[in-house]
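Left out: one protein chain. Kept in place: all the others.
Order of writing sets the labels: A, B, C, D and E. Residues in every chain begin at 1.
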Amino acid sequence: MSSATPLPSYSSYEFMLVSSPSPFVAHVEINRPKKLNAFTQDVWVEFSRVFRQISVDPEVRVVVLSGAGNRAFTAGLDVQAASEGLITAQASDPARKAKLLREHIEEFQESISAMEKCEKPVICVLHDIAIGLAIDIACCADIRICASNVRLSVKEVDIGMAADIGTLARLPKIVGSTSWVKDVCLSARDFSAEEALAVGFASQVHPDKARAVEAAVGMATALAEKSPIAVQGTKELLNYGREHGTADSLRYTAIWNAVAVQGADFSAALQSGLKRTRPRFEKL
Amino acid sequence: MSSATPLPSYSSYEFMLVSSPSPFVAHVEINRPKKLNAFTQDVWVEFSRVFRQISVDPEVRVVVLSGAGNRAFTAGLDVQAASEGLITAQASDPARKAKLLREHIEEFQESISAMEKCEKPVICVLHDIAIGLAIDIACCADIRICASNVRLSVKEVDIGMAADIGTLARLPKIVGSTSWVKDVCLSARDFSAEEALAVGFASQVHPDKARAVEAAVGMATALAEKSPIAVQGTKELLNYGREHGTADSLRYTAIWNAVAVQGADFSAALQSGLKRTRPRFEKL
Amino acid sequence: MSSATPLPSYSSYEFMLVSSPSPFVAHVEINRPKKLNAFTQDVWVEFSRVFRQISVDPEVRVVVLSGAGNRAFTAGLDVQAASEGLITAQASDPARKAKLLREHIEEFQESISAMEKCEKPVICVLHDIAIGLAIDIACCADIRICASNVRLSVKEVDIGMAADIGTLARLPKIVGSTSWVKDVCLSARDFSAEEALAVGFASQVHPDKARAVEAAVGMATALAEKSPIAVQGTKELLNYGREHGTADSLRYTAIWNAVAVQGADFSAALQSGLKRTRPRFEKL
Amino acid sequence: MSSATPLPSYSSYEFMLVSSPSPFVAHVEINRPKKLNAFTQDVWVEFSRVFRQISVDPEVRVVVLSGAGNRAFTAGLDVQAASEGLITAQASDPARKAKLLREHIEEFQESISAMEKCEKPVICVLHDIAIGLAIDIACCADIRICASNVRLSVKEVDIGMAADIGTLARLPKIVGSTSWVKDVCLSARDFSAEEALAVGFASQVHPDKARAVEAAVGMATALAEKSPIAVQGTKELLNYGREHGTADSLRYTAIWNAVAVQGADFSAALQSGLKRTRPRFEKL
Amino acid sequence: MSSATPLPSYSSYEFMLVSSPSPFVAHVEINRPKKLNAFTQDVWVEFSRVFRQISVDPEVRVVVLSGAGNRAFTAGLDVQAASEGLITAQASDPARKAKLLREHIEEFQESISAMEKCEKPVICVLHDIAIGLAIDIACCADIRICASNVRLSVKEVDIGMAADIGTLARLPKIVGSTSWVKDVCLSARDFSAEEALAVGFASQVHPDKARAVEAAVGMATALAEKSPIAVQGTKELLNYGREHGTADSLRYTAIWNAVAVQGADFSAALQSGLKRTRPRFEKL
Partner (left out) sequence: MSSATPLPSYSSYEFMLVSSPSPFVAHVEINRPKKLNAFTQDVWVEFSRVFRQISVDPEVRVVVLSGAGNRAFTAGLDVQAASEGLITAQASDPARKAKLLREHIEEFQESISAMEKCEKPVICVLHDIAIGLAIDIACCADIRICASNVRLSVKEVDIGMAADIGTLARLPKIVGSTSWVKDVCLSARDFSAEEALAVGFASQVHPDKARAVEAAVGMATALAEKSPIAVQGTKELLNYGREHGTADSLRYTAIWNAVAVQGADFSAALQSGLKRTRPRFEKL
C-alpha cells in the first residue's frame, strides 16, 4: 500500500501514516514498525486524534486500518514504557494511587474508543503479531479481516492483569460464543485467523497481509461509492442496536431516519435505480 | 402447500393467504405474487392484522410464514408506491416533514413488529427473492429456514437509506458475529442460504422452497402437539431474556411460571411421561 | 478422575464429590449416580453451598464440574421427588399457591446461580445424559467441553413447562444464533456435542468422558498457574460486559483495575516476562 | 365550560365530550355523569381513541381533561360492570385464566397510556371524586391542577388488589417523596388537594372546579400560542429524560433537535423577539 | 411498647426484640441500648435474619422498626468494633486487601438490604440519635416517621469515607430534591425531623418517640387489616416501578396481577364493599 497517495491533511502525525488508496477511502497505518507498532501514550494520543479528524472529514467515507510493515499489526502496549510511566505515578496511599490509575485507564480507553465513535466505517486488517491492545483496538472496528499468518491473543492475563482498554467490555457483544470468548480471555492463548473466522470474530481470511489489505481496500472502495448518509446511518443504528433494547432502538431509528431520508441521497439513489445510472452523492 | 385447508376465519384478507396444513398450525403466505410479494401500505396493514388475530386465536399454536408462488418471499417495500406516497406528504419545513415521516416509519415498524409480538412461535421460510423488508420481517420470526435458491440482502443502503423497519435494531441481537452483521448491512451485498446457515441467521437449508416449507410444517406440527402453555411461555421468556439482564430475566421467569405451572398441562405431561401415553392439552 | 486427591475441607457433602486433580484446581462431581445424578432439593442446596465455599477458598483457583459415573452429567430435576414436593404445597387459592411456587422457584434459581457467582472460573464437562436442568447449570459455567457421547436437551417443554432455572434467561446471551436457541428450547429435541460445538455453545468435543475431563483439567491447570487477580478479574469483567452497555462496562473496568493492578501480580508477571522466569502468585 | 364550542370532528363519541374553549385547545370531558364518570370497557376504548385522534390532529395543540358535571372527575373503574365481565371470563385452569386476565389488563393499560403517548401536553383538572383509576389517569397527564374539594385516593388496595393500570409504575417517577407514595398506595387513604400540592403531585389548587378549569384553560391557551414544535418537543424530551439515563437523553435530544430547529418556528420566534412582534406558527 | 406481646418464634435473637402490638403486626426493636444500638457484625447478621424470617412468616403482615430505649434509633456502625475487625483483615497487597474489603462490604450491604427485600411493608420510626448506618437502614423502609427530637445525619464523610451500605444508592431515588440530598450527604451535617418532613424523606413527625411509635403501630394495624395480597403486591410493584422504566413496569404489573386477582381477596373485598361488611383475608 506504500504506493497509495499520502493524504496531506494528515501529514503531521508521527505514528500514524494516512494515505488514500481510492477516492474517499483512508488507509491508516500504525507506524512504529521498529517497535512492532507497540503503543506508548504518544501513540494512543495520536490514534485518538486521527480518528477524531476522520470522523468530521467529508473527504473520507471509509477507513482501512493496519499496521505498518510486515512484523506486526501491533504488539500491544509498550510494556517497558508503560511500566516506567506507572512507576513514576507516585501517590501516598492506595486510594490516591487508584485515582491516578483510574484517570490513566480512562484516558487510554477514550483514546481507543475514538475509533468506535468515528462516524465512518472502519475495516481492520489483522496481520502478523496482533496481541493485547491489538484486540482492544480490533473490537472497536466495524469489520475485521485477517491475514492467515496473524497471531492473535488476548494477552493481558499473562502480564498479571485483566484487559482494561475494551476487550472484556466489547468482545461478549461482538462474538456469539461466550464459551469461546471466556476461553481466549482467561487463557491468553494464541488463536489463528481460521479460528477467528470460525467463531465470527473476523469476516474474511486472506493468504497474506498484502492480499488482506487489498480485500479491505476493495470493500472500502465499494462502501465509499454508496450514499454516505445511508452508510453512516447504518453504522450508527447498528451500534445503537447492539447497546439498547429493541423498543428503544426502533424509536431511535425512526427519529434518525425522519431527517436522513430528507437528504438528496434517497431520491438520487431511487432515480438511479430506475434509470440504471450510477448515483453521485454530496459530501457529508 | 396449495392443497392445505384454507382457514375460514382468515378468508377476508386480500394479501395474506392463510391455510392449515396440520392441526393447530397456520401457514401464512404473503400473497401478491405478480409484484414479487412487495409491500404497499395496504399489505403491511394486513400483515399486522393477521398476526394480531393469530396471537389470540386458540385454534392456532404455531405459524409458518412464506411468500406465495416461486418468485419471491418478498422483494421488500414496493418502492414505486412508497415514493409516490412520500411525495404527496407535503410539509412546510423540514421539521414538520420529519414529524410526518416519523409517524409513517413508526406505523410501519409497528405493523411488522406485530409478528414478533404474536404469542405463537413463527417459523419463517425464506426462498427466492428475499431482500430489504424481507430481512426486517425475518428478524421478527423465531426460527428461520432457507431454501437453497434464496437471494438474501439487507438492501436499503443501495436506495440511499439506512434500514428502518427493524433489521438494524434486531440483527445484532440474533446473530453472533457483529463483523458479519456490519458487512452485510453496510455493503447491501447478496448472501446465500449457506452463508445464512453458517453465521446462524438460519437454522436449516433445504434444496427448494417446497422442501423448506415441508420441513417448516413438520417442525410446526411437532410444536403444535406440545403444551401451548409451555411453548408460548418459552417464546415469551426467551424474548425477554434477549432484551433484559440475567437478574431481571430470572425474576420475570419466576413470576411467569408461578402461575403457568398451575395449568393442567404440567401434571398432564408428567402423567403422560410416567404412563407413556400422549398428553392432550386444552386450548389456549 | 477417581484417583485425584479428595479435598478434606469438602468431605462433608453427600451429593458433591470434590477432589483436586492438580494444584489450585477443584474437580466437583455431582454424585448421585444411581439416580442419574438427578437433583432433589437436597442436591441443589449442596450444589449452592459447594460453590459458595469455593468462591472464597484461596486454595481453589479453577473448578472443573462433571457428573459422577458414566451414565449422566445429570438427568435434571428428579421429577418424581419434585412433583411430590409440589403436591404437598397446599394453598387456598391460585394467588397464594403462586406465592409458594415463586418462592420455590427463586430459591432453586439462586442455588444454581451460585455457580455463576463463584468468582473462580468453572469449566463444565458435559457427558452422557445432560438434559433439562443440566443445561440451566451448564449456562452458568464459563467454558463448556463435551464428550462426544453426550445427549443434550432443553427438555422442559416436554413436561409441560417453560424452563425456569436459567436456560431461557442466559442461553440467548451466550450463544449467537437466536434461531438455533429458539429451535432447541421450543422443540425440546436432542442435540449432539458436534452441534453444540458448531453453534458455539461448547468450545471443545472429546471422544469420551475421560478425555473430556482430562482436557478440562489440563485447561484448569493452566489457568491455575496464572495470576488469580488477573483470572478472576477477567471473569468478573466479562460477565459484567455481557450484562451492561459498553460505556458502563468501560467505567466499571477502570474502577476495578485501578486497584487490581496495585496487586503484586502485575509487577511479578512483568518481571517474569523480562527475566523469562515463571512467576509465583500469592493466594487470593 | 358548557358554553365552549363543541369540536365537530369529535362529535361521534358517546362518553367523551370534546369542546374548544380557545384556539388550538381541546377540552375533553369524561362524560358519564350519572355513574360518577366511572369507566366500563366502552369508556376506556373511547378514551384511548380520543387521545389517539388528538395526537395527530393539527387543530389541537394542548388538551384540558376533566370530568363532566360536578360530582366526580371519575369514581374509577365501574366495579360492578368489571366484575361481571371477569366472571364471564371462563378458563379451565389458573394458567389459562391468567392469560385472559393478562390480555385484559394489558388492553386496559394501553388504553389509558394513550393519553401519555398523545404528543400534545395534557393538563388534568382533578375535582370532586377522583379515586382509583382517576389516579392512574392523572399520572399520564403532564400537569395536574386540583379543585380544593377534590377527594383523591389510590383506592385499589381496598378492593383487594394492587393498582395495575399505571399508578404504581408512574407515581414513584413523578412525585419525589417515596415515603408519601407508599403511604397513600398501601393505605388507600384519602388525600386532599392541599396535600397533593405540598408533595408535588399537583401544581395548583383552586377554590372550585370552575376556577380550576378556568386556570387550566388559561394555561392551555398560553401554551397553544407558542411554537408547537418547541412545545411538543419539550414534552417528548422530558418524558424521555424521565425514563432514560442522562447520556442517552442528551444523545436523543441532539438527534431530535438537529431537525426540529430546521423548522420555521425557530427563526420566526427569534425574529419576533428582535422585532417585538408576536410570532405565528404553522400547523403541526 | 414494652407492654406489647413478645413473639415467641422470635425469642432467640440477642439484638432484636420482636413483639406484636396488634394482630399481624410485628414491632422490631434494635436492642443494644447501652451502646446506643450501634451495629457490630453480630447485630447486622441478626438484623438480616429477622427480616428474612418475617418475609415468609404468615403471622406477620406489617412491620414497625425502632430502636430500643430512648437514647438512639441507632448511632450507626460500632466504629471501634469495626476498625478492630478491619485491622485484622491482613492482606499482602492493596488488590488482595480490596477483595477482602469488597466481600465485607457486600455482606454488610446484603444484610441491610434484607429489610428492603422483606415482602411485608416496613414502617421505620426514627428517634433520638439516628446517624450514619441509621440512614442506610431507613432508606430500606417503605415509610419513615420521625420523633421531633431525632438527630439525623449522613455521617460517613466525617469518618473519611463515602457511605457504602446503601444511602448513596437509594436516597437519590426516594427524595425528590437532589440539591438537598447532595447537601446532607456531602456535608454530613445534622438535619431535623421537620427538615426531613419538608423534603419528603419522612411522612410524619410526632412530638416524641412514644407517640411516633403509636402512630406507626396505628398505621401498621390499619394495613394489617387489608388484603395481604393487595398490600404485598403494592409494595413489590412500587419497588419495581422505582427501578424500571414505565413500559417494563406495566408489563410486570400485568403478569403479577394476572394471578394475584385470582386470589380470594379480590372477590371477598368486592363482596364486603357491596354488603358493607368487613372482609377477612386468609394468611399469606
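Note that a residue touches a chain if its C-beta (ideal position, glycine included) is under 8 Å from a C-beta of that chain, and two chains touch if they have at least 3 such contacts.
As the structure is a computational prediction, the values presented were derived from the model and not from experiment.
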item: Touching the absent chain when the full complex is considered, from A:A98, A:C118 or A:V181; value: A:A98
item: Given E:E59, E:D158 or E:E194, the one touching the chain that is not displayed; value: E:D158
item: Residue in contact with the excluded chain [from E:G176, E:G263 or E:P279]; value: E:G176
item: Hidden partner chain, residues of chain E it touches; value: 79, 83, 86, 94, 97-99, 101-102, 105-106, 109, 113, 116, 156-164, 166, 168-173, 175-183, 185-188, 199-200, 243-244
item: Contact footprint on chain C, counting only the chain that is left out; value: 244, 248, 252, 255-256, 258-259, 262
item: For chain A, the residues touching the chain missing from this view; value: 56, 92-96, 98-99, 103, 229, 259-265, 282, 284
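In this text, only the chains that are shown with their structure count from here on.
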item: Turning angle required so that chain B lies on chain D, C-alpha fit (0 to 180°, nearest 5); value: 180
item: In chain B, residues with contacts to at least two other chains; value: 94, 98-99, 173, 175-177, 199-200, 229, 244, 255-256, 258-263, 265
